[in-house]
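Everything below concerns the one structure shown next.
The complex appears here minus one protein chain, its other protein chains still in place.
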Amino acid sequence: MSDVAPFTPAVRLSHLGDDVKTRIFEAALRVLADVGASVQHDEAVRLLQKAGCSLDSDGLVRVPRPAVERALSSAPNAFTLYDRDGAAAMELGGHNVYFGTGSDLMWQYDPHTGEHRPSRLDDIARVARVCEALPNMDFVMSGAYPTELDPRGVYAVTFLTMMRNCTKPLVIVAESEIDLGVIIDVAADVRGGRDQLRERPYFLAYVEPVSPLSHPAESVAKLLLCADAGVPVAYVPAPLLGATSPVSSAGHVVQGMAECLLGLVLHQHRAPGAPFMFGVNQGTLDMVSGQPSYAAVEGFMNYLTVVEMAKWLGLPNWGISGCTDSQAIDAQLGLEVGELTLLSMLLGSNLNHDVGFMGFGLTGALEEIVITDEFVSMNKKLLSGIPVQDEDLAVNVIAEVGPKGHYLRHPHTRRYLRKGPGQWRPRLLNRDNRDRWVECGGLDLREKARRKVQAILESEGPPTLDPVLLALAEERVAALKASPKVGSPS
Amino acid sequence: MSTTRHAIIEEIIEAVVEGEPEPVIAGVRRALEAGVDPETVLNDGLTAAMTSVGDMLDRGEVFIPDVLWSAEAMQEGLALLLPHLSEGASRSAGTVVLGTVQGDVHDIGKNFVGLMLSGAGFEVVDLGHDVTAEAFVEAVAEHGAGLLGMSAMLTTTMPVMSRTLQLLEARSLRSGVRVLVGGAPVTQSYADKIGADGWAIDATKAVAVAKELV
Partner (left out) sequence: MSLFEDLKLNVEQGKKEAVLALVAQALDQGHSAQQILQQGLIAAMDIVGAKMEQEEMFIPEVLRAAKTMEAGLEILKPLLGVGDMQVSGKVVMGTVKGDLHDIGKNLVAMLLSSAGFEVIDLGINVAPAVFAQKAEETGADFLGMSALLTTTMPMMAATIEELEKAGLRGRVRVLIGGAPVTQAYADQIGADGYASDAGAAIKVAKELGALVA
């Protein structure tokens, strides 16, 4: 069962003044109203026109300020995701911080052999199992793309696999509104109906427009379907700094916001008050290697700004954590994962995906998920703040011990440790002296993480799904695969 | 053992683990009243409890101060039990003179070792820190200590240990006392080199080594 108490950092990072945030927002409004965007979906264009936007002779849609303001005022500033059993699990909004994996990695470091090999369906099951067991992973994204399967209906199969292997809320990717429709049907079966699903959403859909300023038919269709079904949706562009967005940090954010906010206008016009998640992915094209970095410091800078803008607009935000550009489970991984995780937490970024991502969003490793979990745990302590009641200031305790004494046996020490804030215990990080460490095998973090992964995989999985539901879900997915509407030849 | 007796022992164990002296005392008293063999109370109750606390520390389930409190609670129970134990069992584990060597102010580890030793039934005479070789030797003579424990945390202060050993020899006290050394820079090979009798890497091991030596 999911942990309901949300984590909200007491120590926070914010670096932009109101004046700066106003300028960024105004600039995004200018892009929306003056530059416009390409919206490749007729019904969506008509809806946008009804919302006060214009379709101009150059074929671009332009969005005026009042339309954006109306959408901002109807959009909820928080919404809840529920777990498989229907219990509230994530209250997305404010400074609540949650973590989970990313989707679709096409390579994996095999957890048993360490071999770098193409991802498979059983990797998705393992990702879900590992997340289920980790207290600081709050939601699950596929973490892998099943390369051995026929691509037809693959995201519905993925959804089913996640659902079977964990009870935590899911974040999903779909190819089009067709497979998304099936995923919604399955989730509604789990809940006992469409209305129940609307009331207690089981998953959030991750939908992306194409930077710069292009809203393809499939993306828009998925967005509208989510609005209609009351399924929470993150409509989040991924502009790559200097390739599909201006190279300047502020320019990246301005364009990304304009792309996301167009989605908001459309979504809120279709279903005012429906749950919508704001965000701009922080990608950076490395201008020498040509790789899309997930951990470039410039990307981190954009991230800081985007999350602050989300808070300022009063929208729940989509964030990123637990990923690295490293190709190995090494110190670079630790460093990048640690920094990004801490940033997300300091910012109060709401839903942080991509835990377990390595090598530019192409490779996954379960060890990285376990390591990130440890970092999150540690930083939850760090950012919980320092209590300063008399008991904490402890003047009388200092007086009692006096010069040259010690606190090891003072009742205050024990009370604090047992009944008070205690002391954070690492599960993976070393706290052993050299002899003992050597005695225990001289394991480094990578090996300890690997063993923890093994232990989780060997332990009992989550409660199984009702067989009737499962059969129904499998039927729906089979029908999807057979449908002439789902594309690609095999 | 009857279930009630068994239950009393369980209560004692729990109270020691919890580090609560009153329930330990109450438990020992009830055990004696119920006619449980004092040796059983000691071995299956108090000592077993401390072993389990040590294991818990090993697994990171309790904190060091918890162990110290358990040791303290155990001592309270033991005090009550002592008069009922046979001659052999009732002896205190022995007297230890303990201190941090001259020139060294590090005393956290030494304090911890001291607390654990007294938890294990040793009589600890703590000389504090910055203790000269002479002061160590005098205290050993004065208290008739069977054990001398020295802590040094600096490479620069380690030689004081060796000097103390030489002085013990010079005063013909060396054969009557087992010498235990420790501290971050100290190793088994250093202990061997200077002719100490034992070395331990941490407080739990220190207790085990001390028990072996006496």
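Read from first to last, the chains carry the letters A and B; within each, the first residue is number 1.
The rule we apply is simple: contacts are C-beta pairs under 8 Å (C-beta built on N, C-alpha and C of every residue); 3 or more make two chains touch, one makes a residue touch a chain.
Since this is a predicted model, take the numbers as computed values, not measurements.
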For the chain that's been dropped from view, list the shown partners it touches.
-> A
Give the residue, chosen from A:T147, A:S384 or A:S483, that touches the chain omitted from the document.
-> A:T147
Which is it among A:A33, A:A78, A:M106 or A:A271 that touches the chain not included here?
-> A:M106
Kindly state which of the options A:L285, A:I320 or A:V477 is in contact with the chain not pictured.
-> A:L285
Touching the missing chain, which residues of subunit A?
-> 104, 106, 145, 147, 151, 154, 175, 210, 216, 240, 242-244, 285, 287-290, 292, 360, 362, 487-490
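In the analysis below, only the chains that are shown with their structure count from here on.
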Cα centre of subunit A to Cα centre of subunit B, whole Å, reads 52
Residue positions on subunit A within touch of subunit B in the complex are 404, 406, 408-409, 413-414, 417-418, 422-423, 425, 433, 435-436
Complex contacts: residues of subunit B adjacent to subunit A = 19, 60, 63-66, 68-69, 72, 107-108, 111-112, 115, 128, 201-202
